[in-house]
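Below is one structure. I have some questions about it.
A single protein chain has been omitted; all remaining protein chains appear in their positions.
Per-chain numbering from 1; labels A, B and C assigned in written order.
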Amino acid sequence: MNIFANWAVPLALTLLSALPVVAQKTASQGIDEYRAMLADGNPAELFEAKGEDLWKKARGPKNASLEKCDLGKGPGVFKGAFVELPRYFADTQRMQDLESRLVTCMEALQGWDGAEIAKTPFGQGEQTNVTALATWIASESKGQRFNLSQNHLQEKTFYEVGKRLFYQRGGTHDFSCASCHGEEGKRIRLQDLPLLSKSPGDGVGFAAWPAYRVSNGQMWGMQLRLNDCYRQQRFPYPGFGSDATIALSTYLGVNAKGAVSVAPALKR
Amino acid sequence: MKKNTLYLAASATLGLMVSLLLAGCASGPTVAELDALTDRIVKASFRTQGIANVERVTATDETNRACSEADAIGKRLDEKTAKAIEEANFKSIRWPADGKFLGDWRQGEAIAQNGRGLTWTDDAKMANGGNCYNCHQMDKKEISYGTIGPSLYNFGKLRGVTDPNSPEARAMLEYTWGKVWNAKAYNACSNMPRAGHMGILTEAQVRHVVGLLLDPQSPVNQ
Amino acid sequence: MADPMRIRAQAAGDKTTVRVLMSHEMETGQRKDAAGKTVPAWHIQEVTATHNGKQVLSAEWGTAVSKNPFMQFVIKGAKAGDKIAVTWKDNKGDMRTDEATVT
Partner (left out) sequence: MQSRRETLQHSVAVAGLLASAGFPQFVHAALNKNAFEAKSVQDAVKAAGGASLIESKDVTLTAPDIAENGAVVPMGISTGLPGVKHLLLLVEKNPLALVAIFQSSEALENNFLTRAKMGQTSDVYAVAIMADGKALWAKKEVKVTLGGCGG
């Protein structure tokens, strides 16, 4: 997957050294200004609209809509569902995040082959639709506070497993999630890194994805966010909707308790 | 239809595994059970893709295992374990075959700027970057630097390296080489990758990076 | 067929600010794919807008406009309830029109 649409590759290779000396504060102030100019008119809105349409439209082998999909608050309830996921689902007997749950609904209600969707690369085929659906569902919880359940034993267990995954060093570079997100006030290059072992605050980290990424013009759900973190950690490939990604999401989501969701956000 | 049940069935397997594991524990799983479950979930969740083999996470070495465990419980390694890890990593350092520690700082700068290589989207044939600027300030002219590691601006100057060929500079040359080659030889659970030890950088690349850090002509020391 | 646009038209006094998001790749024609072949340019070339059916905007775009383009313009004299329609046409001849009501 070439994540660098258009001219980003030459940028990465040539621009940094070409920058003149600018005081550090000025650079980050400038970047804040830049972000503010983009805040109005987030292209994520295009994906929200598409997702809402996909939810209501009869599709798939069974030619059915997703309007009876149970995202944890009962069939058809989508408002507020996002800020309570991942959670335990009795019907599948497993922990599920928003995207894996949407695939379950697409399989059960519309007759798609869920395993096939899970295998489809991000940004292709039905995966594009899963992302659009997740974007819309998330937008329906905008402004609400994260409040994941820790009542079921599996919810607690996945939090504990997620915590271990967060601190798991591996790959060729010995990186864990905590290498970048384990301390407050750190940066990679000029990019601020949220501390994710506790709540990083409203609209930061877990409370910002799905997000539209300006660098490549792509809409990313949390599954792809985590997938690309692992790629940059030089880890092997985490399967879509795999228990590792859901346990890690559970850890991040529980830590984000009380943080206001701004998803879908606009990101670098 | 048969196919359709596969996703549900396959995904329920681990769920079932969790239930079985937890059967009969009213107080929840023990630490050992959670560790074992994490291992199983990792094995079931990650796969080899491109040059990123699954062993990169299923077969991590003792250094990473001990440090991950300590991180997860929020404690530092006990002194004895830390020492043992540092010694083992120190032994693995490959010193320059020709005795030359200092390479070309210009090439070192390019390596320090480059954050590429070894991901599942990278080609095994391409030269890897050192990722240095992702975490460290180095040349003061580069404003886009990370802060995960300490600033390395004036690294050699601050350590009194004025003539890298002098006997007085020898110890600093060795330390810098060793630190770049295997950071865990000096700090068991350092956040810094082991560039030489893990095959991220070649011996020649390590030499250039050491040049960038210690050469008095290097922008790092201006 | 291309995905729908998102159009917001808000009146304030005697001016209406129209903000439009379009779903388009905006391929520059400068980029090479993984096999080293140049990806041909594919971009919106012409944008027009009407206010209650009367054309008010005409614009031409090159390849440098960003992917999933954003555009903002200000109409004099439009009021709540008026219809604003925006049309784009790309260099392959594809086009799309969407309409919004001024609020």
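The rule is short, and it goes like this: a contact is a pair of C-beta atoms (placed from the backbone, for glycine too) under 8 Å apart; a residue touches a chain by one contact, two chains touch by 3 or more.
Just so you know, these numbers come straight off a predicted model, no measurement behind them.
Trainee: Just checking the interface: what residues of chain C touch the absent partner chain?
Mentor: 1-2, 4-8, 10, 15, 26, 28, 30, 45-46, 48, 51, 54-67, 69-77, 85, 87, 89, 93-101, 103
Trainee: Just the residue numbers, please: which parts of chain A touch the chain that's not shown?
Mentor: Those residues of chain A that touch the unshown chain are 5-8, 10-12, 14-16, 18-20, 22, 26-27, 30-31, 33-35, 37-38, 45, 48-49, 52, 139, 188-191, 214-217, 232, 268.
Everything that follows uses one rule, which is that only the chains that are shown with their structure count from here on.
Trainee: Most C-beta contact pairs, which chains?
Mentor: Result of the pairwise contact count: A-B comes out on top.
Trainee: Take the average of all CA coordinates in chain B, do the same for chain C, and state the distance between these two points in whole angstrom.
Mentor: Going by mean C-alpha positions, chain B sits 47 Å from chain C.
Trainee: Could you give the separation in Å between the centres of chain A and chain B, each centre being the mean of its C-alpha atoms?
Mentor: 25
Trainee: Go ahead and note the Å separation of the Cα centroids belonging to chain A and chain C.
Mentor: Centre separation, chain A to chain C: 28 Å.
Trainee: Which parts of chain A, given as residue numbers and ranges, touch two or more other chains?
Mentor: Residues: none.
Trainee: Along chain A, where are the residues that touch chain B in the complex?
Mentor: 1, 3, 16-17, 19, 21-22, 24, 27, 92-95, 100, 103-104, 107, 111-118, 153-154, 156-157, 160-161, 163-176, 178-180, 182-183, 185-191, 193, 231-232, 234-239, 241-245, 247
Trainee: Which residues, counting only chain C, touch chain A once they are in their complex?
Mentor: Those residues of chain C that touch chain A are 3-6, 19, 21-23, 25-28, 30-31, 33-34, 66-68, 70, 72.
Trainee: Taking the touch rule as given, give the residues of chain A at its contact with chain C in the complex, in rising order.
Mentor: Touch residues, chain A against chain C: 2, 5-7, 40-41, 43, 45-46, 49-50, 212, 214, 217.
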